[in-house]
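One protein chain omitted, others in place.
And then chain A:
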């Protein structure tokens, strides 16, 4: 079964990471790279992407003529989707375990961030029997 693990920017705004000392930043980036590699090696990674920052984001809706109307950016946003992993695992418990590992990514001073990772099951095909 597939799960999407979503990481939001930690509270305090999307760019606090820019204030981190080089060493902490390096540890964080190193963690993310080796985390993705490990998931690949275990045969569980379906895809993983990081998303561009909120100041590149636009909200789009169709106008009366069907043409797009855009607005945004979101400078006040406290929480913003930063990226996601999609994993294919044998049980929900395994998905939670992977999310907990992601949650413990090192932050300032190398201490685990313990950020909340949202875990959602990906919808699939029909069950084997219906009424």
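As a working rule, contacts are C-beta pairs under 8 Å (C-beta built on N, C-alpha and C of every residue); 3 or more make two chains touch, one makes a residue touch a chain; residues count from 1.
Assume contacts and distances are computed from a predicted model.
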From the options "Sigma-70 family RNA polymerase sigma factor", "L-lactate dehydrogenase complex protein LldF", "Iron(III) transport system permease protein" or "Chaperone protein TorD", the chain left out of the display has the UniProt protein name "Sigma-70 family RNA polymerase sigma factor"
Touch assignment to the omitted chain, from A:19, A:34 or A:47, lands on A:47
Where chain A meets the left-out chain, the residues are 1-2, 40-47, 88, 90, 121-131
